[in-house]
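One structure is given below, represented as structure tokens, and several questions about it will come after.
Note that this complex is displayed minus one protein chain, with the remaining chains in position.
Presenting subunit A:
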Amino acid sequence: MSETTEQPTTAPVTGTGRVKRGMAEMLKGGVIMDVVTPEQAKIAEDAGAVAVMALERVPADIRAQGGVSRMSDPDMIEGIIDAVSIPVMAKARIGHFVEAQILQALGVDYVDESEVLTPADYANHIDKWAFTVPFVCGATNLGEALRRITEGAAMIRSKGEAGTGDVSNATTHMRRIRSEIRRLTSMAEDELYVAAKELQAPYELVKEVAESGKLPVVLFTAGGIATPADAAMMMQLGAEGVFVGSGIFKAGNPAQRAAAIVKATTFHDDPEMLAKVSRGLGEAMVGINVDDIPVPHRLAERGW
């Protein structure tokens, strides 16, 4: 995190980079669960979720039903905010800054500018610096992550392929982001200029990543996580926490599965514990192979 020297004043200052990025730091090692009703939000909180993502349809249903997918109904988001005491996130369409303004006015704790919804702007993402509420954005590679951070994202999640229950894209994206970071750390300083050009990201940010060996914001994983083992694998691959979408409430026993994924995320490096928490969870979501989805219907390709 970059250090800024500020003149001390006694007046509290809100919406700073530090409180936005810091909020994501507090979610680390935790699981954020997609919920579509206050009842589901309570199940998620009971299971130990660190936050919930309020949305109208989980990605698997968005995929099945098609059509344009938008920000959720404010009544529904408020119902979820009232139902739980943990942070509530909600999704805005890529580039739809007015949806984001509405979500901020509703008091959501984090806005996900998400490829799961239908993009509202195919050229620009939201200028996230203009908001008090922090944003999380998806990325499939380091350049994309750094562009989102440049626009003001305070948290990044690898995209994966939402609504599939197929973890392979989450793996690909997390491995790619991490290996591109490792590559930067091994570069000579004068090579970073070209690296910045190739990553299509600002040089200062590229240099910061090269020096620290990590993104300047928290990196979670998302898209296709359906089992405790999936969550633990993503953590071992370097994710700092996990978003689970359709994987919980499209499964046989959501409450039990949700609790098991929370435990697996904490003890991601302990196979005996993972074996224990993976037992007796009932049926996982049926899922769909990413390869069987026609390219135009792949959500991870949205955003750039």
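The working rule: a residue touches a chain if its C-beta (ideal position, glycine included) is under 8 Å from a C-beta of that chain, and two chains touch if they have at least 3 such contacts; residues count from 1.
In the analysis below, contacts and distances are computed from a predicted model.
S.K.: Hey, which one's the missing chain according to UniProt: "ABC-2 type transport system ATP-binding protein", "Biotin-dependent carboxyltransferase family protein", "Acyl-CoA dehydrogenase" or "Pyridoxal 5'-phosphate synthase subunit PdxT"?
M.R.: "Pyridoxal 5'-phosphate synthase subunit PdxT"
S.K.: Kindly state which of the options A:132, A:179 or A:289 is in contact with the chain not pictured.
M.R.: Within the whole complex, the residue contacting the unshown chain is A:132.
S.K.: Among A:18, A:176 or A:298, choose the residue that contacts the chain missing from this document, as touch is defined above.
M.R.: A:18
S.K.: Across the whole complex, list the residues on subunit A that are touched by the chain not included here.
M.R.: For subunit A, the residues touching the absent chain are 1, 3, 6, 8-16, 18-19, 22-23, 25-30, 45, 48-51, 85-87, 104, 107-110, 132-134, 262-263, 266-267.
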